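The full complex has more chains than appear here; those shown keep their coordinates.
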């Protein structure tokens, strides 16, 4: 029932082919003197993603509608996309845009949209059961640190950690492009989704904002320790949806699936100044925040792994705990009152219909204390796992 | 699904006979000089309704117990009834009562209680379905403006309005005496009540108080825009009863029926100074208030008509809205974020188990915005009406 070392990890991946794939070789804007005033080689964000190919000489006036900047954040390059539309454009700091001379420019985007494939990484870490925990991060935001790499780094770290312990659940880690990657995985694995018991979308985990959990579908119970938004009564109650908007929880929670998948972030998407700009770079995120985020997820997984549905083997009145050595510590000294109370709560609700998480919700006692109490009671033979028919 | 002009109205009425009916020809109190100091010809309220016939000469001392006034509102005539009891009386301003000389008076009430009938007006405006919306106003308070005519005027206006549009629901408008009229209609239409899906009792709609909705049985959801009392958590939640007291919602919500009928008022019965007095006259009510009340009811009916239970035709991940022209306006400009959010909410909950009103309750988005979003999605083929078996 509890974490024990074991090693058994299976890594896979997938390339789903057939649809057109966008690729870019080079892109730049060159002034009459031959100087490249904007160059994709300098920053991924300089070109609107999915731009169609361009090779034209244009006046600044002609070029102007294709140039995107942020007047209120004049030193930042914005992140823009033109998915599925035959458009093109360049992104640059507003200060740089304003300094461009009223000249004629050579504009080149050497890009292709040709039959290709969609690539995502998938790691399956099998557990004792084929019930799954799904963890996912998006890989599609070019050069963004918090809103891309922080999720990937956390997910990779978690994968290594999970592989080191014995597991009840099977863990599925997805590294996939946002929206299209989730939809592609879901389309290819429709029948497998019925096995998903819990899921977390990881993003924006490297900044210093307080951790935030929000669920579009069913959610983690509060006793997992998940931090919640400012309106906890809306964000944390099972069955409530926060928003059909955000990251890939939108897809996992769409009709037909409606999986118990929530989002775990620090700063919320769209709500931090560097969001979708060149300022979302390595200086925005810090190892300490990543480590804290990862440890929080690890704690949540620990709760999910340790959860069980105990059955009191001596019902009809309280069993005598003292005689069974459960009420005292190894040295015979009485256990603290809060430990005794946790023991009594578990025994009282161990009717086979309450899980440890249910007991945590009901009693207000933290899950780890109840887990310790139940370990002690299992060891004394006072609890067994409830048969599944009892639930 | 939405209002479209069409004309198809059926008006009916009924006279239920057999029981005794009270009628009055004249009533007055005459002083020794032959002056009629109180005369029913001057004001309907001067005689206690349902008074038995009287023709006596009485001293002021003998007459005094039969005279009703309001010492704290000395210039107003109170409204009194003696239903089903063999009593009689006169109502007059307290100032007038105090000015009566200690003389002998001729007292006449020329009334009859003989086999007759109860009359009510009923307008049925058929819709595509035989499911009904019941709207009712009482006709029995003599000469009262707010607590009688305001409901009748609003109901008549609504009847004309409803008749001008294509309707899903069948509308039944009742103009009937309070209590006995509702009971008579219910007794004559017991099997028909099973078709009533929504109902509103209309009264006190001409004064300037804020609109108030209260439900004795099941109620309208808050997203219909219905204003609620000071304790909205009590007045608006489905299944809560506010009071088995008030107007005819008492009858429609009695055991055996328990119809989803609430009351819509501005000032609440019994809580305004002019209530049940001669001050409840035309000077108390104003066309602007009547118009506002009627438009509020019209908006509610609009919500009820436009409500639907949509089914997402492309579940299993979000459909690409851009390609289907749903995410942009007619000119190709992106729709505002709140409109997009409404689209996503409707798609996400369009699983055939949620109505648009349910989606409004869940998302906190106003019904009209969701209705516009669903129109757009129906037009793009992304929604269809859910088959009834799905609910």
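When the chains are written out, they are named A and B in that same order, and each has its own residue count from 1.
Everything that follows uses one rule, which is that a residue touches a chain if its C-beta (ideal position, glycine included) is under 8 Å from a C-beta of that chain, and two chains touch if they have at least 3 such contacts.
Note that the structure is a prediction, hence the values are computed from the model and not measured.
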Task: Full complex, copies of the single sequence (shown: 2) - done: 3
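By our rule, only the chains that are shown with their structure count from here on.
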Task: Inter-chain centre distance, subunit A versus subunit B - centres from mean C-alpha coordinates, in Å - done: 52
Task: subunit A to subunit B touching residues, read off their complex - done: 83-85, 179, 182-183, 186-187, 190, 216, 241, 243-245, 250-251, 253-258
Open item on the list: Under the definition above, what is the set of subunit B residues touching subunit A in their complex?
Closed with: 312, 315-318, 320, 322-323, 341, 344-345, 347-351, 362
